[in-house]
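First comes the structure, then the notes that go with it.
Only one protein chain is missing; all other protein chains are in place.
Chain IDs A and B follow the sequence of writing; residue 1 opens each chain.
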Amino acid sequence: MKMKRMEAMPFMILGAIVLITILAPLLAPFDPEMIDMQNRLSAPTAAHILGTDSLGRDTFSRVLYGGRQSILLAFAATLISMGIGTAVGFVAGYYGGKADLLITGISNVFLGIPGVSIMVAFAGVLGPGMNSLLIAVTVNSWVGFSRIVRGEVMQLKHANFIEGMKSVGASDGWIFIRHVLPNLSDSLIILFATKVGSVVLSVASLSYLGLGLQPPAPDWAIMISDARPYFREHPLLMAAPGAAIITFVWSVHAIGDYMRDKLDVNKGANDAL
Amino acid sequence: MHYDIQMADVTIEFALKSKRVSAVDQVNVTFKAGKITGVIGETGSGKSVLGMSILQLLPKQACISGTCFFGHKDLYALDAESMRKIRGQEIGLIVQNPNEALNPVRTIGRQLMEPLIKHFDVSRTEARKTVEAHLRCFGFEMPKKVMQQYTFQMSGGMNQRLIAIMGLICHPSWLIADEPTKGLDAILRRSIYDVFWEIRQHYTQSMIVITHDLFFAKKLCEQIVVMYQGEIVEIGEAKKVLTTPLHPYTKGLLMATPKAGMTPIPDHLNPSHESRCKFYSRCQFASAKCKVQFVELREIDPDTMVRCILYD
């Protein structure tokens, strides 16, 4: 499949962001945590191309570093949510009955409560830190996966080839791994791509609220939070990390959309012939 | 104004991602007005593609060449607007799969009245009257009630009749029916036959019936066109073609019916590249002559045409 130039854009941007984030130690002109009180809140200069923050740290270097933890965290949290959601969704969809009732009931509770309050509650109770952030975000986002997987499995369950496999004697575990998962893969890829973006936002909002990553770690959300008292005079302090978050989330979402179109269109074309 | 449908040099190909697939290959045929013509052949023989092309109902990957004259109009050359006027008013379509072809969330009455109101600009009361008359004619005893119901409240046979009404509500001079008996059991199949008989008696005798059901075709049609891999291999009077077939393929089809003992048509009898005849590889009557000579569809007598060297 050949991509048009516009379609390739989000992939290139995401690739660039990930690459920059990985290579930050090589690219950054300064140590992102190096305090330089002489140069605090400086405007862009040749040395500090995006200026410095209230502690004299180089904004540009901090933006380069700023995605490291939150992107990693977002991917990890989304993967874990997908694992849990898929397993739970499979049990609910495949076995139905009481298991389904129970799981759907629990899911509805999670769906009913606004996501941020669930996350704030978990992060608050567990205390700040990477682990509690991971748990908080996972607790909030597994439902998104389990609902979709449950629906798809309920359809797949009645597909003739599942009955076909049962009649040649395959066990449920075998059917799940060899037949259900591969047939879910399209939806899971799409779902993953669309979810990563919103998880990055969740991580950012928790960090912004002081419940996620902690200063002085260079992180986009923390940078925005730190910039609050100064952003009227020094808009770049907030604009730079903000732009980074927006670009990242946009490219991930655009990739999700692209995948959905691509995979769905292929399905349609095969059906037509 | 009962025109024939005359197809000349019709070739239809589908442009797929990686390749072009030929569905109909150099077909020349005239569907005569006032006759029911059955187009028979296996799945993939191009019979449905040929039928749907008449109303420009093929997916956009289809590349059509050739002409299809209906009176003095070439149906393949018509723009979308003129085609819309032909559909339903001059050539009606009875679609496959009645259970899916009607909209489940609109009442039957609304769906049947819609084409009348659109095409003829009649009032709703008039349209309602026309629809009621048609429903009664097709054996619905309480048309008023049926018009307020939805398709899922109907049985398979009822939906099949509704689809037929849908096709002929604007009184087209021609009707095309696509696989009317596909996937139906014995009793429904019989009731479909009755529907077509009804149409023939009261509406129009010009029909193209695309079907893989040999017995249905034999009972209903006057003329038969046999297709194999996109080509017409035999045309003739229905009873004649389906009792004393000429082409080896038609013979094979009849031998494969349960009545004749279900003898399958053999595969790979001869290497297919040796002859230009598409049936050569499966043909029991193939001879050395087939390798050198190739016969176009040719006339045996005024009603009968066959594409085989045996009748040279």
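Following the convention adopted for this analysis, a residue touches a chain if its C-beta (ideal position, glycine included) is under 8 Å from a C-beta of that chain, and two chains touch if they have at least 3 such contacts.
The criterion applied here is as follows: contacts and distances are computed from a predicted model.
Asker: Of the options "Carbon-monoxide dehydrogenase small subunit", "SoxAX cytochrome complex subunit A", "3-oxoacid CoA-transferase subunit A" or "ABC transporter ATP-binding protein", which is the UniProt protein name for the chain that has been left out of view?
Answerer: Of the names offered in "Carbon-monoxide dehydrogenase small subunit", "SoxAX cytochrome complex subunit A", "3-oxoacid CoA-transferase subunit A" or "ABC transporter ATP-binding protein", the one UniProt assigns to the missing chain is "ABC transporter ATP-binding protein".
Asker: Thinking of the complex as a whole, which visible chains are touched by the chain that is not shown?
Answerer: Over the full assembly, the chain not pictured touches A, B.
Asker: For the chain not shown, which residue from B:A256, B:V295 or B:L310 touches it across the whole complex?
Answerer: The single option touching the absent chain is B:A256.
Asker: Of the residues listed, B:L184, B:L246 or B:C283, which one is in contact with the missing chain?
Answerer: B:L184
Asker: Please output the residues of chain A touching the missing chain, sorted low to high.
Answerer: Touching the chain left out of view, chain A contributes residues 159-161, 163-171, 174, 178-179, 182-183, 270.
Asker: Touching residues of chain B against the unshown chain: what are they?
Answerer: 42-44, 156, 181-190, 193, 212-216, 218-219, 239, 252-253, 255-259, 261-265, 267
Please note the rule applied: only the chains that are shown with their structure count from here on.
Asker: Provide the C-alpha centroid distance between chain A and chain B, rounded to the nearest whole angstrom.
Answerer: 54
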